[in-house]
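All protein chains but one are shown at their positions in the complex.
Naming follows writing order (A, B and C), and every chain is counted from residue 1.
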Amino acid sequence: MSSYRLSTGGQIDRARSIKFSFDGKALTGHPGDTLASALLANGIQLVGRSFKYHRPRGILTAGAAEPNALVTTGTGGRTEANTRATMIELHDELNARSQNRWPSLAFDIGAVNGLLSPFLSAGFYYKTFMWPAGFWEKVYEPLIRKAAGLGKASYEADPDSYEKCWAHCDLLVIGAGPAGLAAALTAGRAGARVLLADEGFAFGGSLLTDGDARLSAMLAEFEALPNVQCLPRTTVIGWYDDNVFGAVERVQKHVAEPDPRQPVERLWRIIAKQAILASGAEERPLVFGGNDIPGVMMAGAMRSYLNRQAVAPGKRVAVFTTNNAGYRTAADLEAAGIEVAAIVDPRSEGEPGWNGKAKVLTNSCIVDALGGKAVSGVSIAGASGVQRLEADAVAMSGGWSPVIHLACHRGAKPVWSDTHAAFLAPERQEGLLLAGSAAGLWSIEACLNDGARKAAEALEAIGFAKVEPAFAEGDTAQRAATPFWFAKGSKGKAFVDYQNDVNLKDLGLAVREGYGDVELAKRYTTNGMATDQGKLSNINAIGILAEARGVSPAEVGTTTFRPFYTPVSFGALTGVSRGKHFQPVRKSPLHDWASKNGATFVETGLWYRAAWFPRAGETTWRDSVDREVLNIRQNAGLCDVSTLGKIEIFGKDAATFLDRVYCNGFAKLAVGKARYGIMLREDGMIYDDGTTSRFSDDHFFMTTTTALAAGVLTHLEFCAQTLWPELQVHFASSTDQWAQMAVAGPKSRAILSEIVEEDISDLAFPFMSARTVSLFGGKLEGRLFRISFSGELAYELGVPAGYGEYVADAIMQAGQKHGICAYGAEALGVMRIEKGHVTHAEINGTVTPGDLGCGRMVSATKPDFIGKAMLAREGMQAPDRPRLVGVKPLDPKARFRTGSHILSDGAAATLENDQGYVTSSCFSPNLGHTIGLALIKNGPERIGEKVMIWNGLRNEFTDGVICSPVFIDPENEKLHA
Amino acid sequence: MASLITCPHCGQRPKEEFTIKGDAGLTRPAPDADADVWYDYVYLRDNPKGLHKEYWHHSSGCRRWLIVERDTVTHKVHSVADAALAELGGAA
Amino acid sequence: MRYSALSVFLNGLRGNKGWAPAWRQPQPKPHYDVIIVGGGGHGLSTAYYLAKTFGITNVAVLEKGYLGSGNIGRNTTIIRSNYLLPGNNPFYELSMKLWEGLEQDFNFNAMVSQRGVLNLFHSDAQRDAYTRRGNAMRLHGVDAELLDRKAVQAKLPFLDYDNARFPIMGGLLQPRGGTVRHDAVAWGYARGADSRGVDIITHCEVTGIRRENGRVVGVETTKGFIGCGKLALAAAGNSTVVADMAGLRLPIESHVLQAFVSEGLKPFIDCVVTFGAGHFYVSQSDKGGLVFGGDIDGYNSYAQRGNLATVEHVAEAGVAMIPSLTRVRYLRTWGGIMDMSMDGSPIIDRTPIDNLYLNAGWCYGGFKATPASGYCYAHLIARNEPHETATQMRLDRFARGYQMDEKGVGAQPNLH
Partner (left out) sequence: MPDLPTSKPALAGKAPLQGVQFAVEALPEGHLLQLMGPTTLDELRALFDTFGLGGSVIRAAGFRQWYVMGEAPLEPAALRGIAGALPRGVFLSDQSHGRVRIRVSGPRAAQVLARGTAVDLHGSQFPAGAAAMTLFGHIPVHLSRTGEAEFELTVLRSFAEALFGELEPFAA
């Protein structure tokens, strides 16, 4: 309880209180607080437990890199684990809980791991838990899994919404600190389209920490620049090819009850002509014993809490610094009336110009912070030996690392700078400039100048006339930085990666065991793999590895910086595509017709298709399907086949073109005729099948399967545009133009004759005819095809989609006296299996026309068609390829299922003995038993052979016999009736 | 590229609007070419590390097949052309 | 040195000062019996089995980056043997059996964790395809169970059953499937190979293949020329680049596949689950992160990074399967370069050049194949004939018309 709120100062609204809770305790804060600042203001410094040793942890930073202060917020479907307290804008009803502790934060049993730490060194688990064999999975691993992880995610569905959008700009400015603000102002004044994004809720960056008076004027100017769009609470998460940036805006994460009309988070995909990365610099922790005890804090964070939220870290603060940041913090602490116990500086000369009260101990370092759940003092090693000082907080600053992650997202490697004792972004990359502290500048003046200058440069690169920087060039001289990687002689654990409990010794061990490469050390010790992705730890780890290996940090190099800059929710990346809206729904023009006839629908790709039409008294889907099938074969039925792909093909070379894309001939197809066609891939396998009709010399109409409608059109376009661009041929998808109805059954002609004007007798309109017809006495025009998938006398009638429902109703009405029924995809499936017609259950991408018994369709005379050459290969013509046959059970009462394999009678059930499998099966109500189609080695030569239909997966073993795939009307008498 | 393609007919569009087929450096052999020429065409690839020409289909745009010349290491796009027009020298 | 509970304990008492390097960092010798190009999972396991099983120890593994810096270090750690075709299924089952004894075999805990792999299905057609696959597995003695919707719901109650665009109908479960700590596999094999005399030479890039009289005599590298009796490629995404040095064109394209891990969570999901109505699969690591992935980005790439659109597709499919994922966060994304073959299946074969061997074309199957790939490749290199489970992984299968196309999409790598 040593941190507290000062009675005056800060940028909080003291007039208003915010009620929130932490671990069930009711607390209050003010607008302008983060959860972290509010906890500190309430004297709460112990906020979490570390991953491995369950060490008590406090708040270390004031920003996105926070490794310790992770909490779970929200309840039910709004539960959010691992949220950084430093980034949560305080709001009413905020319910935060600490994580990874049991039974309580203050008393955590897991802390016993700390006592075992000598045996839990880096990578210890690779060396043990192996005996006795089998104990790993049964004993060790379950225990490890239970202990692992940080927060607990909810299984409840999220009540809030998310969205995504696109944005375009001339200049994207990332970070609204001094450099970013100066850049955005410069570009805004020049009239450019500017996006200015900052992860915080308030713009200003270090201007806020400093309370710089210029900030309000700058913000006011943006109000008057409509071409500058400001995006607070927006983290740019990744830099992608072609200067596309991803960003996440936390639209409503700071409100108690989100407005349902707005998303809680929005993903921005920003197409930027130019971008300026002004993301500032991250202060580095110092590595010394006990550097994780609550109360030890980054100097800059301490100063930010002090100046922005008027939170004092304690009553007596020790400062440990390698640069002027510690002195600035000390000065502000003293100005706020807080005692600074000492400024400990490893440099011999300290910082010139210090005129505060605190004594400066140069050539010294803190070797240990003392205390358990709070800091009680520090041990300082200097020239004169070790001394102890009382202190209840420690501010530390190990120097600054420019935040260059985004600049390295596209593969460029950071470059070590001895002067900055830091890695800088690589030189010039197209479309992206770095400005301010991100480019290694430390003073506000230098950052303002740099931001303005870079904006002018960026705009000039994209054709803007000379742009005037909003800030004048100033003095940018700065002192070289002094690296300091770790304090020697620490007694306590000196942490490098706080969250993952990687300490100095772990890195030493990694080097000793041969894992000294920076990438291996990361993987072996888990340094840099915590939720902050090494933002705080990586540079120190590199420095430590460099010392251990006796090389420079430049030689050690960095691990790869990858998106995302900070973790991103699935929700933001998903947007509106959730639940029923995961994919859009496609609806047939006959959907309502099917619906009012009682259809049960099934998803087929994006479509909903009528599967069957249950009637009163039918208790199972089979009842309905059997009834539909029998009725069609007896009378007639009407089925919606609108989802089949339909492509109009135009052009003087259309016939030539079709001849090349189908393996069978099309050039000589007569006008008014339809033909079944098989399309191969270039590798000789069947791609798709369908019928194509000719309406005039230069107009064909192709149908495809539902599944490949889009694929076939793309394939045709590929052939036409890249293989044979000299052919005149055009395509128009007309799938959606036509409501297409299959009318099948012996009565179908009688029914259709009632609405079709033309003579459709067998003589006038024989099998495989296609023509435009006149309906209802000339009031409507449609396209009629005499084709059949069911094996019955059948037609397909197409009418403009809007008329579909009217025409379907009319057919049903006309068919009533003939006993017509509506039927769905299931009955269609049964009838096609009865007839031995194939679908994509058989055309599975590994069959040739020969495999399906269509070998004779493949033109032997055409000089060329897609797939011709590859079809000739030995393996494609091998006699023992699986080929299409029928299978049926020996005992008509026995059943079998699709996906069963075929074994020779009496053969052992092994993969070597596998003869093929059942591609499709159904109960045939006409035959009274199950039937199936199968691909079986040498199938057609084995008709009559007894086989085992083997379904070990369900323990179903059916004696069967190989038969012809055509179960009904092999002579096609019904078809030609 | 990985993010944007500038379609010669439609302008700059995101990857999501396109479907990628692959190597555009291949020439479909004559129908009577040797089996090994066909095997080469259908199955073998240069798969270069560096500049590479690929067929991209603007499937959710103008539905034209494009030849995109791209660097497979940097993902930088060097050129985009309409495949048919490129083949026919600009006159379809 | 042998690892044991005792060695961990004793070293702990001594401040962990006694551990020796897991492997040496040797300088290359002028000549080796076998040089393996690629110090990833397959190259290291090949070296391990060459030394351990086939007694060939004068072997060098050349790696251009750090050890295990290829796909062994950037995958989603899944192991399974739920393959359909007879050319693949026994091979992957051999791999599974080797995984099951791996820790004891190489005295390194790679955390093989068989918590099950469940493939969901959402339509009759998918159910039928999984029935076919499950039966093929059963025929080879591989464990496979077909779960109905109720059984899936009992196992994973938090998937979307009620509000889904594509409702879950059931799933095909391989109980022995699971995950392995991927880096540890590389380290375990490296340590095992090194201790048997194999030289693992990292940061050594092969820049040329020297041939004399039609035979390979050695390789030019960034560390100079190194001679060899046999040259074995195991270069994954860089296979075509290396093969090109020997004038060989391959039926392979390099594509980037992204993978992802979430922030650490308390136990959330116990098995590996794949979504059947989109590209998404997920498991949870021993550390608590959800490890997940989707489809390849679709274009040829040698950059180990992907695009945002694919990341979004993965998120959409993930949330479609597990609605409560919306508040879970992606922590890290990365990309691996997949050697995508023309039929989706691998190649372990000799090449037209007598003493040049090829191991490539692993597509998505590379990690799970690591032990069997190494074993079968070592067998081929040592005996000049394929192992009995890898007889169909021939390079000439495309020319002869014997593709092994599990997905049935043909000669377009980005569709496999």
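One rule holds for everything that comes next: a residue touches a chain if its C-beta (ideal position, glycine included) is under 8 Å from a C-beta of that chain, and two chains touch if they have at least 3 such contacts.
No experiment lies behind these values; they were computed from the predicted model shown.
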Let's see if you follow the contact definition: name the visible chains touching the chain that is missing. A, B
Looking at the full complex, which residue from A:154, A:252, A:558 or A:735 touches the chain that isn't shown here? A:735
Which is it among A:806, A:923 or A:957 that touches the chain not included here? A:806
Missing-chain contact, candidates A:592, A:697 or A:891, resolves to A:592
So that we can see where the missing chain sits, which residues of chain A does it touch? 163-168, 193, 261, 269, 271, 576-577, 581, 583-589, 592, 607, 648, 650-652, 698-699, 728, 730, 732-738, 775-776, 779-781, 800-807, 809-810, 813
Against the hidden chain, chain B presents residues 9-14, 16-17, 58, 60-64, 82, 92
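Convention: only the chains that are shown with their structure count from here on.
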Which whole number of Å gives the spacing of the CA centres of chain B and chain C? 30
When the centre of a chain is set as the mean of its C-alpha atoms, what distance in Å lies between chain A and chain C? 22
Mind pulling the residue numbers of chain A that touch at least two other chains? 240-241, 244, 269, 410-411, 682-683, 870, 873
Scan chain C for residues touching two or more other chains and write them down. 303, 307-308, 399, 411
List the residues on chain B that touch chain C in their complex, please. 1-3, 14-16, 20-23, 35-36, 39-40, 42-47, 49, 52, 54, 70, 72-75
Within the complex, chain B is touched by chain C residues 238, 240-241, 244, 249-254, 297-303, 306-309, 342, 398-399, 411-414
Interfacial residue positions of chain C with respect to chain A in the complex: 3-5, 7-9, 11-13, 15-17, 19-23, 25, 66-69, 73, 86, 89-90, 103-104, 107-114, 122-123, 125, 127-136, 138-140, 144-146, 157-158, 160, 163-167, 181, 183-184, 187-188, 202, 262-268, 277-278, 284-288, 303-305, 307-308, 311-312, 314-320, 323-334, 397, 399-403, 405, 407-411
